[in-house]
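Could you have a look at this structure, given as structure tokens, before my questions?
One protein chain is absent from this view; the other protein chains keep their places.
Chain naming follows the written order as A, B, C, D and E, and within any one chain the residues start at number 1.
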Amino acid sequence: MLRLNPVGYYRFVQASQFESSYAGGEANVAVSLANYGMSAAFVTKVPEHEIGQCAVNAMRQYGVDTTYMYRGGSRLGVYYAEKGASQRPSKVIYDRAGSSITTAKPEEFQWDEIFRDADWFHFTGITPALGGDLPKICLDACKAAKKRGLTVSCDLNYRKKLWSREDAGRVMAELMPYVDVCISNEEDAKDVFNIEAANNNVEGGNLNRQGYISVAQQLQARFGTKMVAITLRESLSANDNNWGAMLYCDGQAYFSPTYRIHIVDRVGGGDSFGAGLIYGVLEEKAPQDAINFATAASCLKHTIEHDVNLVTVEEVNALVAGNSTGRVQR
Amino acid sequence: MLRLNPVGYYRFVQASQFESSYAGGEANVAVSLANYGMSAAFVTKVPEHEIGQCAVNAMRQYGVDTTYMYRGGSRLGVYYAEKGASQRPSKVIYDRAGSSITTAKPEEFQWDEIFRDADWFHFTGITPALGGDLPKICLDACKAAKKRGLTVSCDLNYRKKLWSREDAGRVMAELMPYVDVCISNEEDAKDVFNIEAANNNVEGGNLNRQGYISVAQQLQARFGTKMVAITLRESLSANDNNWGAMLYCDGQAYFSPTYRIHIVDRVGGGDSFGAGLIYGVLEEKAPQDAINFATAASCLKHTIEHDVNLVTVEEVNALVAGNSTGRVQR
Amino acid sequence: MLRLNPVGYYRFVQASQFESSYAGGEANVAVSLANYGMSAAFVTKVPEHEIGQCAVNAMRQYGVDTTYMYRGGSRLGVYYAEKGASQRPSKVIYDRAGSSITTAKPEEFQWDEIFRDADWFHFTGITPALGGDLPKICLDACKAAKKRGLTVSCDLNYRKKLWSREDAGRVMAELMPYVDVCISNEEDAKDVFNIEAANNNVEGGNLNRQGYISVAQQLQARFGTKMVAITLRESLSANDNNWGAMLYCDGQAYFSPTYRIHIVDRVGGGDSFGAGLIYGVLEEKAPQDAINFATAASCLKHTIEHDVNLVTVEEVNALVAGNSTGRVQR
Amino acid sequence: MLRLNPVGYYRFVQASQFESSYAGGEANVAVSLANYGMSAAFVTKVPEHEIGQCAVNAMRQYGVDTTYMYRGGSRLGVYYAEKGASQRPSKVIYDRAGSSITTAKPEEFQWDEIFRDADWFHFTGITPALGGDLPKICLDACKAAKKRGLTVSCDLNYRKKLWSREDAGRVMAELMPYVDVCISNEEDAKDVFNIEAANNNVEGGNLNRQGYISVAQQLQARFGTKMVAITLRESLSANDNNWGAMLYCDGQAYFSPTYRIHIVDRVGGGDSFGAGLIYGVLEEKAPQDAINFATAASCLKHTIEHDVNLVTVEEVNALVAGNSTGRVQR
Amino acid sequence: MLRLNPVGYYRFVQASQFESSYAGGEANVAVSLANYGMSAAFVTKVPEHEIGQCAVNAMRQYGVDTTYMYRGGSRLGVYYAEKGASQRPSKVIYDRAGSSITTAKPEEFQWDEIFRDADWFHFTGITPALGGDLPKICLDACKAAKKRGLTVSCDLNYRKKLWSREDAGRVMAELMPYVDVCISNEEDAKDVFNIEAANNNVEGGNLNRQGYISVAQQLQARFGTKMVAITLRESLSANDNNWGAMLYCDGQAYFSPTYRIHIVDRVGGGDSFGAGLIYGVLEEKAPQDAINFATAASCLKHTIEHDVNLVTVEEVNALVAGNSTGRVQR
Partner (left out) sequence: MLRLNPVGYYRFVQASQFESSYAGGEANVAVSLANYGMSAAFVTKVPEHEIGQCAVNAMRQYGVDTTYMYRGGSRLGVYYAEKGASQRPSKVIYDRAGSSITTAKPEEFQWDEIFRDADWFHFTGITPALGGDLPKICLDACKAAKKRGLTVSCDLNYRKKLWSREDAGRVMAELMPYVDVCISNEEDAKDVFNIEAANNNVEGGNLNRQGYISVAQQLQARFGTKMVAITLRESLSANDNNWGAMLYCDGQAYFSPTYRIHIVDRVGGGDSFGAGLIYGVLEEKAPQDAINFATAASCLKHTIEHDVNLVTVEEVNALVAGNSTGRVQR
């Protein structure tokens, strides 16, 4: 997906140019994992023309395997992003109807080949929400992944402009049984599955640890999910957020520290969390270490322009270790 | 007026380019009103050359009626703006001597035609301060406006580099009897009319509600002004301000909430307040709703680059309704 | 339509930002006419979101009446433009499937109201090519225009990626009977109506005056078109073109001078010609003067970035009068 | 003077930012001489504020002595420059009424001190044209310069928007007797002194060697000028010019080669010629060598953005020596 | 190598920012080949820090295999490039002393592994010129390549600031026996091996076909080179060059067409020729087709900013087929 954003804090109506970058839920996770030195491939479909090629190049630049970025269809999805400040919220306008991936057919994806040397399959709830055959394609992928023994993770990522709560609930419920690691933010579980954390005021940001544990337990109970991770964002303003997360597994909840973040670009925060968590689990970190890594990773994402989390394992580990003072490194 | 500012936080002496935009007290109000869906015209005079045309185009872009931007004279006023940060204040250098508007003659303005379908006339104290025949032109406008039954509003906007306190006091006192709605900040009433809010420390920002009420009452007593609005700025640093306002009418004071703002561009804050207030009154909002709308509107202005307040009624209403967390809108 | 182009001569795959502007065949004509001081309105449909608003603002900026830019639908069409140089051609990638205008319905357009004070209706062959109900909408407009006595002009503007020669021929043949002034380049008449200028080598640029006359006569014979204008481009390289035009009316051919142009941006050249011709005819210039004005106007367009021809009548007249030396004007 | 120009080939009405640089006839000469390793001081008056400081810094950056850039007055003159292309001419809009230098008083300039270690005094016809006491100030400077034995040079540089031909002729005639080296382009001598080169078609660019000699002889005859240099510009388009010059001294005319120039920025071309000539004379080059140096220097100026000629003696000499192929220097 | 160039035609002394890209003789060839769909790997050494990573990413972006971009050493070489115009030549300042590759040791390169699936090895004369162990490393590579049956190509690329003619001649003479395809420009053969094309005036650009054949024959006679390709540049100005080439093989000379090029960026022209030739030979094109492809490819490079030739096989073929008119492709 092509991301177009005005420079700095310009509003859309002030822009005479847009910064361009290439992003998307799964793409962002792939880049972050590649930055951690993991072998990561991005599976999608983009048009054959030069704008499609730009998307391929953007992935290659950061070391993502683009073998399975199929070419075809007529357009690359676009999203317009306007950066908020203080009391003015950021705005995102999606323009992805008719994009190449939404017109892809199940038979175009040779999952057995794609998954040949893979250990993990990650997808987000945005992909089936795009409609067409994408729910079926996701289901095929999940089945093939499980058959080959991959770990499957899913970030629920509910987008109300893409589908209704009912559709989301129905489709995602078909996919969840294949999911080992489920990632959700404060609202997704409710929007998609009507699973609710009692007494939480999302807007105001009063967090309630017990409520999150309850959400995780309900997800686990309903779908047999091994690990549930929930990100906890407290939005103080468009510039300042508190950010933390919980990992629930083996009957126990692990809470990360909470970071007070002065935001550079908040988009992609959840994806960077997913990548951090996948890295942590693949590296067989203890649950507390994994959630700490994932949260620190996504904390750093908020300080980076555009969607993708361009940090190294060393940088995340330094923050995990408590080095949060931002002193110049010479 | 052409506004030239270095990019970002560059100081003047570092600039090798300037962002250009077109602004001014009344122009900013007109654009904001047009953004709210109101019919707004801007009355001024700009040179016939291309830089004058740029000013016309900038107004048209946001839907302002430019029929009465007369063309002639030799130059467009310029102001240079440098954005401050933390303890370093923003700086504004005006260069408007000899601009087209300052050489305009009273007979150039056909107020009866200009006001034909108008409900409201707004001006600021900067305009008569520019000298030449502008005090007379303002007076003509005020008289014509009253004759046709328009509501007249005035933002005192004292600029000490343009005229002395004595001149300001004398000229503005002639205009004030025509003014229905007077807008002032913490210092204007004192600078122009020697009307003072007791016990207020403007620099330090200790606000004193009773003092502001007293200022409003004195203005009302002296000039018969129906509504007096006073904006209350507490400057914590060049980046962070507290911002609120009071509306005094019908013998009662209405205080808006106070917003803690992380500033993107503070210039035009007062003008956006004026536009918000005019909108509120024209829409016949209750006084508390009107002052809340105006203050929320101007709060949002501080998050927008350049002078003009590019927000919609919906965006202001969302903030009035308490949505100040800056969460991404997708 | 949102135009996105990399800065300068960057190729798409090098771009990390795009310049944004708003353009389209009819939009370009409207802006140019507004620049000539004519009253011009642009009729289209754009989405309600901010990117749609940007398109409205872009038209307003140059004084185009945007009353009939209806709001609705889900996306604004996009086109990506890469500037060629020397032997490397410019490239244009269209992404307008599903744009708001392509989903518009005939009943949304109140042509009687739209044409109330209008003298002229202009459209291009691109609009019906976009499909959906647009051929019908164009036909409605043509009929309403003729009924109200407007002059109708059409730029054939065949786009092979939008429709086949057969479809174009069929649809345009329905519309042509309403057209008073037909504009075509060297290839359009052939592509759309299989009307061919004998012995012309378009790529090589060998122009054949008699051939062009023959094309005009055939168009006139077939559709009863009062005026036929044909633009003659000889592409020497992506940087250098020869440019001229012929106007055929009243049984006589009028050839403009040919300009050797060092190109800044060639896109919109044809539209600027159309606007120049409409201006000339509306101003009741003699045919030779009209074609000279139109050709000089479009010559100047090639020296201006982006699609729209930002020149004044005085500037065109200076070139018509032979001032082509480019000496600095102080 | 602050120069503001849109980026690249953007027209004024397209600009959302301006490149800023600091320039002016005499300033440009001073920078060029400093680049040649000469000691050069710029005498003027600029405001005390930061924009005035920017002008000082711009001169210092290139090694110009700014001791005599007096501070005071209220504004720095501005000029807006739009770059032409092909048949579209460049445009310059001056905005210097009321600038600090135009309000300077004769007694502010201590010419004896200013000229203490100087060998040469250069001024242009623009300075007295700015009015106020500037004609008197120029006359004072000329007298003081002659008294101390400096060589005096003057570039006639007639600007029709600044004064009438009559005023220019009267004032310049007072100054010319002090001038040893007079620089003029094809039109200045006619505009200022009604001295005409017979049979020259300036617009078309047909050059007539004998005519130029005649102009030089007439100037010499009337004012006793030792050297007269005339620049010969043939404007083929805004992008392409032919450029040459003649030096007339000791009863003989020396013609430089003519350069066909593909222009980057043409403004300052004459000033760079003046600096080259001053350098040549100060270095006691033979007349043919001096005119060749001056012309090559100004040829190179046309390839450089903004007003000032940022080339070294070595670079000019390489072109004088015939190295005009533009091969990469590694 | 990090390339830093001022924006547009700015001179170094005007730059307040530099465009950054990553380039180098062999790197440019690798990118171009990857663009043609070939599998290309770049072998070098870059520092471990982020600037080294940028170089890796730049290669990956275009699909180059970066497995053998070893990490270590302390700095990435830098070169500063200033774009010339008209009579002002482009300037390149190299700063690569002490760069990581110049401190590499022969034992760091496992040529057998590097060449495992390779068909071709290309290097330029710049690499051994950098000194240290690089002559030895090149020799090792040549030997390993020949042992494994790879075709070896070398672009002589003499850089006088890096080594003397004597050193170049001695070192290159050791390497040439391994070279199957030798690429040279008009001057390299003379500078390195004192092999001269009689009667050629390189600066003036008078080309002499027989002379070039003679150079090729001498190279072939001395080193047994199978193919010799010579590029023929006629520098008309910094903006305009004529460009052609000759391929000599099997006792016959094949001359490409000559292109008159209006230059965007001339750096990397030779490298793009090398890549085109390698592609042609690998694709088993006939000699005339191969030289035509290589020359057309490098012609297009001159129209592209920065060093690398971002064109596809289809684009080159279109030019080979004679489509040089630069008409817009929609």
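The rule is short, and it goes like this: a contact is a pair of C-beta atoms (placed from the backbone, for glycine too) under 8 Å apart; a residue touches a chain by one contact, two chains touch by 3 or more.
Everything numeric here is computed off the predicted structure, so don't read it as measured data.
Summary of contacts with the chain left out: across B:S39, B:S237 or B:Q252, the touching residue is B:S237. Listed by residue number, the positions of chain B touching the unshown chain are 8-11, 13-14, 84-92, 94, 159-161, 203-205, 235-240, 266-267. Listed for chain A, the residues touching the missing chain in the whole complex are 8, 62, 259, 261-264, 296, 299-300, 302-306, 310-311, 315, 319, 323-330. Against the chain not displayed here, chain E makes contact via residues 4, 7, 11-13, 15-21, 49-51, 53-54, 57, 74-76, 78, 80, 82, 91, 93, 95, 97-98.
Everything that follows uses one rule, which is that only the chains that are shown with their structure count from here on.
Counting the residue numbers that touch the partner chain, chain B and chain D have more than half of them in common.
Using the mean of the Cα atoms as each chain's centre, the chain most removed from chain A is D. For the pairs A-E and C-D, the larger set of C-beta contacts lies at C-D.
Work out the mean CA point of chain C and of chain E, and you get 44 Å between them.
Residue numbers of chain A whose C-beta contacts span two or more other chains: 11, 13, 16, 57, 91.
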